[in-house]
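My questions all concern the structure below.
For this depiction, one protein chain was excluded, whereas all remaining protein chains were kept in their positions.
In order of appearance the chains are A and B, and numbering begins at 1 in each one.
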Amino acid sequence: MAKDMSDLGGYREGFALPRAFYTDPAIYERDITCYWNQSWIWVGHISQIPNPGDYFLFDYGPESIIIVRTQSGEVRAHLNVCRHRGSRVCTQGEGNTRLFVCPYHAWSFDLEGSLRGGRAMGPDFDPGEWGLFPAHLRIFEGLIFISTAETPPPIDAGLEQLKPLAAPFDLSNLKVAHEASYPVPANWKLAVENYMECYHCAPSHKEYARSHTLKDPRDVTALDPALKERSRAIGLSTETVQAGGATAVAPGADIYWRRYPLFEGYDTGSQTGKGVAPLLGTLTGYDGGATDLGVGALNNLLIYADHVVGYRFVPRGLQETDIQVVWYVRGNAVEGRDYDREALTWLWHVTSLDDERIIRHNQAGVNSHHFQPGPLSEMEWGIDGFYRGYLAFLQR
Amino acid sequence: MAKDMSDLGGYREGFALPRAFYTDPAIYERDITCYWNQSWIWVGHISQIPNPGDYFLFDYGPESIIIVRTQSGEVRAHLNVCRHRGSRVCTQGEGNTRLFVCPYHAWSFDLEGSLRGGRAMGPDFDPGEWGLFPAHLRIFEGLIFISTAETPPPIDAGLEQLKPLAAPFDLSNLKVAHEASYPVPANWKLAVENYMECYHCAPSHKEYARSHTLKDPRDVTALDPALKERSRAIGLSTETVQAGGATAVAPGADIYWRRYPLFEGYDTGSQTGKGVAPLLGTLTGYDGGATDLGVGALNNLLIYADHVVGYRFVPRGLQETDIQVVWYVRGNAVEGRDYDREALTWLWHVTSLDDERIIRHNQAGVNSHHFQPGPLSEMEWGIDGFYRGYLAFLQR
Partner (left out) sequence: MAKDMSDLGGYREGFALPRAFYTDPAIYERDITCYWNQSWIWVGHISQIPNPGDYFLFDYGPESIIIVRTQSGEVRAHLNVCRHRGSRVCTQGEGNTRLFVCPYHAWSFDLEGSLRGGRAMGPDFDPGEWGLFPAHLRIFEGLIFISTAETPPPIDAGLEQLKPLAAPFDLSNLKVAHEASYPVPANWKLAVENYMECYHCAPSHKEYARSHTLKDPRDVTALDPALKERSRAIGLSTETVQAGGATAVAPGADIYWRRYPLFEGYDTGSQTGKGVAPLLGTLTGYDGGATDLGVGALNNLLIYADHVVGYRFVPRGLQETDIQVVWYVRGNAVEGRDYDREALTWLWHVTSLDDERIIRHNQAGVNSHHFQPGPLSEMEWGIDGFYRGYLAFLQR
């Protein structure tokens, strides 16, 4: 991995990244080792592992992480790589267990990741040295974040700052209503960039643009004062936290929290505009707003009054990415009675299909040796912020 | 792309290219940037875009070109890459339009490639600087050639020289009767080499060898005088133009035009030997000949008295190539009445299937680390010419 990134391949601030960032296998390898393996990644929610021994896996690029609730009730994250000869230790996507037994030579690890025994390893072998590598873990309002970095980006202060703003939604009291994955033949950065700007919303997302104002900053400005009033009325803070890009406390520690208005007639992100699930937390009604929550550049959630949509752009290869979408509703909501899965997921399903298409065409064009990065619009400031953090990691 | 080609990897004149030219991803990348993107490429025929707004795409390697007839009736070629963030601007293979609207952020380009507008790009943005990149374009007797080079190979004088020879065929008055693509898991150069020589015709192409004399130079010589007489009788010039390889005015500017005899009983390249479509242009009958037309090394057409077969070897990846074949007939010919598609395409369909097989086995063998390029036969002079031009580009 001797790629010299000192010149950043001709990158100019205010412009898209040069072609090689989307086409060069060596840069993709750096993306994993220098960026993803150094960042915080939102991997799930505590409601997925309520009981001791409950676990699930989260995979990205060539990496695999075990997230498990231990016997004492703590949540832990371990690298899913046997310390002996490297086999995946856990091969089921989720389940409940007392031990992780490597399928190859039966090295067995308890839920804390400690190696039990060590058959035929000789007298000098100390099992204490050969436990599963731990990953860092943070739980914010029930949302689980992991990092495989030695020293992950400092997000604790930022999360602390978000806590009172998030409190009325009671995000720790959610359940997964639906998960979907939209594979797109494109580099993961094109998918992140796509999420980072709403310059494309008007031309590309008919349904979204009908209900959400972000497609035009003037609409946001015009409708914001009324939203603020309605938000306060249902018990929400109207504070904005915008510490990303140049204003992040450190690369990868971006924190973003902002509620913006939907158009009149829209209580939530649904086809009809009407609610699609029970109100979250302590909310007393609909305010017709949506909150963008961002932690680092990789972790993005959209919080309506009655549901939450999480977005993740998981690299599978240089030009293979899974757009993973998770729909959350109030923890005690019951499908069929309290929400209809079809109605709940409609908006971000059709919007994700749009995104898959436009990201795919983006990669096809960027593959041209004649591609030259063009200037970003005023509405694409989020991309600049992403690049700033990303390039800081790559140049380390 | 730091590959040093100064030693050409051990290439010796008169021999096949060394293994790396068919197996090394870095050389494949040079093939696209230094050869394909610097050459003239035959992409189609004006009959495909008769009206203003008519367009079609031509893709090769990672590149995509829009060929369009403008409102004023001119034909233009643009790179199919948005100047903003690089998306493909046009995603339909062919159609009619007034504007090319990028599917991502709706940057809109008129048929001349100029950017219209530039939403939210700030006050200093000059749309005039952000039009689609143009590609060079030449139309020779209705055949469309493009080049994405800054300075394409000088072919104008050569084409001028061909004009009177081609005139009786009235090639601008053709229509596409059939198109087919034969994907072969081999480097594109193996497919070009295959077309460049008829040393393989006798052993590999039973049907072709029965009708065409190129498989044996002695047959060509013996039957040529009688052909010349017959050609003159139907109104054809018998002149030959052979300015290729060492005799090309510049690398990539090779021009080749030569009519050679079919065997007795064959009026045209068909299964029965009988005509399969109306006579082209001003021809007054069949002469039992076929004209090889070559422009550069990439563009090869075979002109019978009643139809034209074009051959293209389009790279898709290091060892993925599409053998594209286009059958043209007289512009006013009607399928079913004037020609039968099955009969028209039979010969070059079966011959292409043969070629797919032998090119595939060629690549499989060349992949061996024990492969050592052997000596070319006297009948493979065309390959030497191809190498000369190709290597001149790669060493630039």
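Rule of thumb we're sticking to: contacts are C-beta pairs under 8 Å (C-beta built on N, C-alpha and C of every residue); 3 or more make two chains touch, one makes a residue touch a chain.
As the structure is a computational prediction, the values presented were derived from the model and not from experiment.
> Among the options B:H45, B:H200 or B:H307, which residue touches the chain absent from this view?
B:H200
> Which candidate, B:A16, B:L279 or B:V295, sits in contact with the chain we can't see?
Touches the omitted chain: B:A16.
> Out of A:W130, A:F263 or A:W346, which residue would touch the omitted chain in the full complex?
Missing-chain contact among the listed residues: A:W130.
> Go through chain B and note every residue touching the omitted chain.
That gives, for chain B, the contact residues 16, 19, 193, 199-200, 202-204, 357-358, 361-362, 364-379.
> Could you please point out the chain A residues that touch the chain left off the display?
These residues touch the chain not displayed: 32-33, 37, 62-64, 79-89, 91, 101, 103-106, 119-122, 125, 130, 133, 148.
Here, only the chains that are shown with their structure count from here on.
> Could you grab the centroid distance between chain A and chain B? Build each centroid from C-alpha atoms only and quote it in angstrom.
For chain A versus chain B, the centre distance works out to 48 Å.
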